[in-house]
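Complex shown without one protein chain; remaining protein chains in place.
Right after this comes subunit A.
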Amino acid sequence: MRGLAGLAGLLLIVEALPRFGLVNDGYLPPTSRIAAALGDEVVTAEFWQAVGDTLTGWAIGLAIAVAAGVVVGIVIGAVPVLRAATASTVEFLRPIPSVALIPLAVLLYGTDLGSTLLLVVYAAFWQVLVQVLYGVADVDPIAEETARSFRFGPWARIRNVLWPTALPYVFTGVRLAASVALVLAVTAELVIGAPGLGKMIAVAQTSGAVPDMYALIAVTGLLGVAINLAARVFERRSLAWHQSVRGEVPA
């Protein structure tokens, strides 16, 4: 309830600031005008096309990053030699800002979906990989040795011991990667000009359509909130058996 009051307060402040001349309304239009611009946008086909483009880049990039992160993470994590040998490389590559790849993406793919994918996959992959590595390291040695004494093969051990232990970490990684992927998808569109919401924002900016720009930015924020919520719900559903989720259900 109070949260709604807070949101209403934000909308009122944005309405009041330009109305009372505290802020130039060419820079910050009042809420009502942003809402009207949003109303005009949502009935156009281009708007939904842009949302679709952004979400396509986001979803494909995230799927590639998660698949690669999980597979590489399990392989590296399960083999101690590999883990030791790759640790320094991972630590070096991970903090490289993905935006450093923007010029490369432009040269390789121009303004295609490929540019967006390159940035999204690079940024999201490390989030997943690192979480999977933590998860694999967290496997209970007793469970692992029990499985060995029962002569579980490597595949059965991964399936029945390693995977359930790592799963909560995988979900954390996916949740982090999902929001990072959205940021990078919109960034790529904004800076490179790949089709999507980011490009619409850039176009609105250069053509001086300030209310539309604010409306589109609000849409990206709402998309981000929706993705966060969806990831959380998905996580809780899939981990309903896990201690961390069971413990939160009120008795």
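Following the convention adopted for this analysis, a residue touches a chain if its C-beta (ideal position, glycine included) is under 8 Å from a C-beta of that chain, and two chains touch if they have at least 3 such contacts; residues count from 1.
Throughout what follows, contacts and distances are computed from a predicted model.
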UniProt protein name of the chain not shown, from "Gluconate 2-dehydrogenase subunit 3 family protein", "ABC transporter permease", "YibE/F family protein" or "Formate hydrogenlyase, membrane subunit B": "ABC transporter permease"
Hidden-chain contact residue, picked from the options A:L55, A:A143 or A:V183: A:V183
Which of A:T31, A:T116, A:Q131 or A:T220 contacts the chain that the document leaves out: A:T220
In subunit A, positions touching the absent partner: 2-7, 9-10, 26-28, 84-89, 92-104, 106-108, 179, 182-183, 186-187, 190-191, 198, 201-202, 205, 210, 213-214, 216-217, 220-225, 227-228
